[in-house]
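Take a look at this one; I'll ask things after.
A protein chain is absent from this complex, but the other protein chains hold their places.
We just call them A and B in the order they show up, numbering each chain from 1.
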Amino acid sequence: MNLKRRLGSISLALLNHGPALALIAIVLLFTIADNAFGSGSFFSGRNARVIINSAALVAVPALGMTLIIIAGGIDLSAGTALTLSGTALAIAFRDYTIDAQAAGAGTWIALALLGGLGVGVLCGLLNGIIISVTEMVPFIVTLGTMTIFLGLGQVIADESTVYPQTEHLPDWLRYLCYTGSNEERYWIPFLPIPSSGLIAILLGGLVAALLRLTVFGRNIVAVGSSPSTARLCGIRVGATTVWVYALAGIFVAVGALLYFANVKNGNPSDGTGKELEIIAAVVLGGGSLSGGRGSVSGTLVGALIIKTISSGCTMLSIPNTYTHIIIGVIIIVAVLIDGLRNGTPAWLFNRLGRRAD
Amino acid sequence: MPAFVSRCHAIATSLCLTAFLLLPSGCSRDSNSSADATQSVLRIAVIPKGTSHEFWKSVHFGAQKAAKELGNVEVIWRGPVVESDTGSQIEVVKDMITIGVDGIVLAPNQKGGLVDPVQEAIGEGIPVVIFDSGLDDGPEIVSYVATDNYIGGQMAAEAMAKAIDEKGNVILLRYIAGSESTEQRENGFLDRIADYPDITVVSSDQYAGDNATSAKEKADQLLQLHGDSLAGIFAVCEPNANGTLEAIKNAGLAGKVKFIGFDPSDALIGALGNGHCHGIVLQDPVQMGYQSVMTIVDYINGESAEEFQSTGEYLATPENMDEELYQRLLHPPTIE
């Protein structure tokens, strides 16, 4: 009886630590399994780099998605907006024909990056304006813009993949997603963390500060928690929504830069399906699709969880198809566990709670 | 209570992130250890463009055949599910580097995007053989083992010319942009077909996409547009040809519009038998898998290899399709 009680209270306590514990558990599980059945290389510095890099590709746009979800919205167009922006970048680097080392290349590169950023922000702005002006449901609006952005990307890319000349890419951009053992290609010489990961952490810090420490951040939380209360308190709900989506556009654009640095080309149709991975990262991190709840650290960990699972499955030679099933199950279980913190579903919560008493 | 919870949450999160960040510095020596020569079994990663098409299963068969003959080779077979998913293929290559395989045999699904991962593999001391589809210049690969797709394209053009009596309108339905192997076929076809003055290529700028459904959609549209005056269609790969065949049947043009495909499938072989299809250019995927693995193992054992190795290209027609050689190529063995 006593043991039972203790188990109950432990299980409730565990719920409160959420995604981070889940990540630790998953890493442990795969490490053990990999040492037993696999090549033993899962728990290695190199694999950590690979996982951090692929997680960063999801995490950066997911930071923008975190803001949107906290503000009570959703953005299904994130995936195609990302590849649209990436395609624009690829076109800029294809059509400019000076080597990256040549004089004057710096200005051009800066312009190309600004162009890519602009495309991302415009996509977000468009979403935000349509949502706040028409007062339609974000799900529907972004479902529409999702295919619009896909189409736009195909138009500017002539329905194919855009290949820039590799010599035209500056080295720092080429090696944003580098995960090899040449330490000179990392930003911090003695600490080989992929640059993409550093960008994700840096941006994560900024978003966390924005949410916690700025008036705008608190207004986002207010709007997402209860739009009518926010309106009562004099917060301009429509304007806040527009800015949130525009801001998320920046993260989509930075995500596009990383995507471009990773695959070195722009394919507008690559983005379909990415939005779900992005949303999954936010949800795994404790984001609530009903608004008002979500955390930056949670989102970063969520992205790591997804990529750790897929990496671990590769190491253990588990087929792709099962990887998808595992990730799906984990998302549902994670959200269920998260719900228990707030007492839903009641039947399960009461059982745990009674034991904990 | 909430304050306490959120603090615990923050602590746990930061612990976790720190653990991950410290890993690289702590364990970076691990990565090269498995490449030691003390290992008796050679682990060779064979990475196809995708895992769901028949063609790759035959490649897998050939790779296994080589492994069995050699005895001390283990084939690790892994690839993205969808052929257009460059990001996933990059991840697979990186994962294989992490595992520390002894050699990588790769069919890059984009000639540019895979350059850096291949470079990374070579940088970690893992030799790479490219097969089926080419890679942009740069990395010092061991060898490129493939069908000579340009010649394959030319063979398709010749078969087409023969089928339509060297005159009329034809369509070239492309695969997806950036796929080296199919681009070569497309170029070979266009170059050779230009030698026939009475043949006009009415469309050669449409991409069918990486699955039969999108190919059928594209072909439907093209048949709608050119159907009445059309003499022939060339579809440059298997999913593309399957979709196109469906579209031709739907439009009621089967047999009237001459149809040349590339790579076999049950539907195409059936069509070859009943006159809906007039030629299939064949490659030898089993040989491709076999030869790639043989090449990389030879290289690891200190032998050099040719820069380019062709695995041959063949044309199956309604007339020759029952011969033994063509039966083997039309129904290549696969691994389930």
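Methods note: a contact is a pair of C-beta atoms (placed from the backbone, for glycine too) under 8 Å apart; a residue touches a chain by one contact, two chains touch by 3 or more.
Going forward, contacts and distances are computed from a predicted model.
Student: With one chain of the assembly withheld, which option in "Sugar ABC transporter ATP-binding protein", "Sec-dependent nitrous-oxide reductase", "Acyl-homoserine-lactone synthase" or "Alpha-ketoacid dehydrogenase subunit beta" matches that chain's UniProt protein name?
Tutor: Missing chain, UniProt protein name: "Sugar ABC transporter ATP-binding protein".
Student: Which is it among A:35, A:134, A:147 or A:214 that touches the chain not included here?
Tutor: Per the contact definition at the top, the residue touching the missing chain is A:214.
Student: Touching the left-out chain: which of A:235, A:305 or A:331?
Tutor: Of the candidates A:235, A:305 or A:331, A:235 is in touch with the missing chain.
Student: Applying the definition given at the start, please give the residues of chain A touching the unseen chain.
Tutor: Against the missing chain, chain A presents residues 212-216, 218-219, 221-222, 225-226, 228-236, 292-293, 350, 353, 356-357.
What we mean here is this: only the chains that are shown with their structure count from here on.
Student: Would you mind pulling out the distance in Å between where the CA atoms of chain A average out and where those of chain B do?
Tutor: Here chain A and chain B have centroids separated by 30 Å.
Student: Note which residues of chain A are touching chain B in the complex, please.
Tutor: Those in contact with chain B are residues 16-21, 23-24, 27, 38-41, 43-54, 57, 159-161, 163-164, 166, 174, 178-182, 190-193, 201, 259, 262-265, 267, 269-270, 295, 297-298, 300-301, 304, 310-311, 314-315, 317, 320-321, 341.
Student: Chain A touches which residues of chain B in the complex?
Tutor: The contact residues of chain B facing chain A are 5, 8-10, 12-17, 19-21, 23-32, 34, 43, 51, 76, 78, 80-81, 84-87, 90-92, 94-95, 97-100, 110-113, 115-116, 120, 123-124, 136, 138, 176-178, 207.
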